[in-house]
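For reference, the structure I am asking about is given below.
One protein chain omitted, others in place.
Right after this comes chain A.
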Amino acid sequence: MSDQSAQPIRFLLNGEARSVSGQPATTTLLRYLRETERLTGTKEGCAEGDCGACTVLISENDGNGGLKRRPVNACIQFLPAMNGRAIETVEKLGSHRGADGADALREAMVEGHASQCGFCTPGFVVQLFSAWDGGKLTDRQAVKDQISGNLCRCTGYGPIIDAGETLAKLPKPDTLGEDLALAKRLGDIQNGAIFRYEAESSGGPQLWFAPENVDDLADIYGAHPDATLVAGATDVGLWVTKQHRDLSVLIDISKVRDLQMIEERLGVLYFGAGVTHTEALETLADIHPDLGEMMRRFAGAQIRNAGTVGGNIANGSPIGDLPPCLIALGARLYLRKGEDMRVLDLERFFVEYGKQDRAPGEFVVALEVPRLEDDQRYFAHKISKRFDSDISAVMAAFRLTFDGELVSEARLAFGGMAGVPKRASHAEAVLCGRPFDAVAVRDAQAALAEDFRPLTDMRASSEYRLKAAQNLLERFRLELTAERPARIAGFETGEARGTA
């Protein structure tokens, strides 16, 4: 911990420098924008990342002298996390750096009658512009995938999608010069290798650290083992906005570069804990298209831009989507505490509801995910009331290894079926050593009823969860046959779409 003195939060807002202190560390970016800056174009529709009305565009150094840009939900981002970053809001979108697509989009929205009450509109404008700016508006489907985290209750979306398509066709101007200049400006306002912020909140004094390298993180967390780690804040943000929890020490790990790599060694992939869902998406899709499709439907783009792979595991949720998908793949987890590193099978991390195998001061470093072998078949299917941006009622992921016709190993992992993401050991045992045929599926379905007693809640009843889980085994079997029934979510194209 080299730097003990508290610093102001320094960032650029619509191109202007800001240096802020005196705000509680858990002040959300949205509140700051609306109440302190009086930039009221950015709206609050839910304060939990689900409606997109609060979308702003964040830029930061990518570590290689360039810029990384992504739209996020301002309602669940904490203000100190903006240190060293640049924020663009709907009022000045792109204008201060010569990116002129925003006006074309605005015009297309107005002329195309894409706003009615207008409350959702700024969020759509920022999200569409940012997606275009980031090269993600490739076609109509991409437009829809990019706005699946933006809710509109009035229009029925058609005119918004049309406006997005108009923008998608517009060539992106070359802003490299401006980007480099912005990167340099951001470099100039960095606060050093460890940013440290102190504040007073209504719940008491607060301390915020943002280290840039993993050793510093290990040191700081060692010294403050009760601290809350904040990665993408897509969970932690809600602890503040929804549960109104007081957090006193926070460690922002979103700046730790060592945690942001994706690497491949000998057919095994390594995802740093800080890799965002957006960054992980393509590599996951490359393992199997079902994973790409799952990630396309995982939250909305803004949440995927902030939320991390590590956070999706570390939060220990029984309904997180990545854990079952990765458990089925045989993933392993790397944990570090101080100087000590250990590795364990991912499923072992989830001890019971609300309890993980993680010591105070210990953090997730990376995930190790083996690719599929030629003799392995994989299947992942997310079931939710709404296809996009919904928490799963059931997340099923299966990997079967075949020895000729016979199943030699079965990994059947489920989310939403128990207090933790869990493998179906009875059903797995039933499947091994025999062909994966209708009879085997029927037996495995019966065994599933021994593996799980799922709960009933607002997402689904116990009976439905079990029935759907059982039927997904049959679906997997059918998908391995010539019949290959299409999935409903991607029905129009008849096949899964792997990129977003």
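In the analysis below, a residue touches a chain if its C-beta (ideal position, glycine included) is under 8 Å from a C-beta of that chain, and two chains touch if they have at least 3 such contacts; residues count from 1.
As a convention for this text, contacts and distances are computed from a predicted model.
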The chain not rendered here carries, per UniProt and among "Xanthine dehydrogenase, C-terminal subunit", "ABC transporter permease", "Acetyl-coenzyme A carboxylase carboxyl transferase subunit alpha" or "Elongation factor 4", the name "Xanthine dehydrogenase, C-terminal subunit"
Hey, which of A:7, A:23 or A:89 is the one touching the hidden chain? A:89
Write down which of A:13, A:51, A:86 or A:256 is the residue touching the left-out chain. A:51
Interface residues of chain A toward the undisplayed chain are 34, 38-48, 50-51, 53, 89-91, 105-106, 109-111, 113, 115-122, 125, 140, 143-145, 147-148, 150-161, 202, 242, 244, 381, 383-391, 393, 457-461, 464, 467-468, 471-472, 474-475, 478, 483, 485-489, 491-492
